[in-house]
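A single protein chain has been removed from this complex, and every other one stays in its place.
So, chain A:
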Amino acid sequence: MEQRLQELKQEALEKVQHAADLKELNDVRVAYLGKKGPITEVLKGMGKLSAEERPKMGALANEVRDNITGAIEEKQEGLEKEAVEKQLAEESIDVTLPGRPVPAGHAHPLTTVIEEIEDLFISMGYTVEEGPEVEKDYYNFEALNLPKGHPARDMQDSFYITEDVLLRTHTSPVQARTMERHAGKGPVKIICPGKVYRRDNDDATHSHQFMQIEGLVVDENIRMSDLKGTLNVFAKKMFGEDREIRLRPSFFPFTEPSVEMDISCKICGGKGCSVCKGTGWIEILGAGMVHPNVLRMAGFDPEKYSGFAFGMGPERIAMLKYGIDDIRHFYTNDDRFLKQFARKEIR
């Protein structure tokens, strides 16, 4: 009997070894370990054995059974793994094929510049104010210390709709309107972005329509040093911490004193190159202390209140920042231009 068991074990293990797939393996299991299998058959003859041999033979039978079961399990695991591997191999793909494009839009570069400036000033406590693009001569000029016949009106030839209505030539009328709304009470702390229009022939550096952003702060004790400090923060955030600013005296009818701000040229580091026309400096914006006539006309007492204002052109800033050579690109919406600004610049 012992010999028979050993033979069965040998036989079963061999068959397990040769099972080609899970089905064959299952057949082996049923054939040897099933209730009608040969091991059960052999054990039926146990009754004929002596009381001493019986437990010995029982243990042997269990051992044979365990061996076979173990072998089957081991084989099964191997076969399963093999099957999975086969499936995975069949499922493999070329990962270098292009992915499915997701429709991806993006902002116009001028919007990007304007929002960046808005956000910077919002973080310093400014609100964003807007106003009409078709404006009264009063708000566009007169309230800004530019009465009719003022020589400085020549500086910005305008598109008039009627004698008293025109396309605004700057966003300053928003300042005038906002101050008027504040009815003589500070603080006013605003930034005004928007479209403006001037009688210029469109060419590489001129556009009859362009954007402007102006800022205005009016309160008690606003100093020129505050203007300088504010512009310095702006220049460094917008153009880089390594940039220097310088102010030069200038003239605008609505400010006195008036200044123009230059930033040091990034291309040459101030040594002078073609971008900065050899000066090492690039003109960025105009600014100044709000003219007392402007304060007075908007209902502020210039003896009590003072303020500063500044204005800049997002096109110019974008042109400088990104090296754009022609202002008309901003308005033709050429995909080859616009798509270059699809990426978000993180600084």
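Here, a residue touches a chain if its C-beta (ideal position, glycine included) is under 8 Å from a C-beta of that chain, and two chains touch if they have at least 3 such contacts; residues count from 1.
Heads up, the rule we're going with is that contacts and distances are computed from a predicted model.
Of the candidates "Chemotaxis protein CheC", "Phenylalanine--tRNA ligase beta subunit", "Sulfate/thiosulfate import ATP-binding protein CysA" or "ABC transporter permease", the chain left out of this view carries the UniProt protein name "Phenylalanine--tRNA ligase beta subunit".
Listed residues A:51, A:88, A:104 or A:183: the one in touch with the omitted chain is A:104. Residues of chain A that touch the chain left out of view are 97-98, 100-108, 110-111, 115, 118, 121-128, 130, 132-136, 149, 151-152, 154-155, 159-162, 164-165, 167, 186-187, 189, 195, 197, 199, 201, 208-209, 217, 219-226, 228-230, 232-233, 246-251, 256-260, 289, 291-292, 306, 330-336, 338-339, 342.
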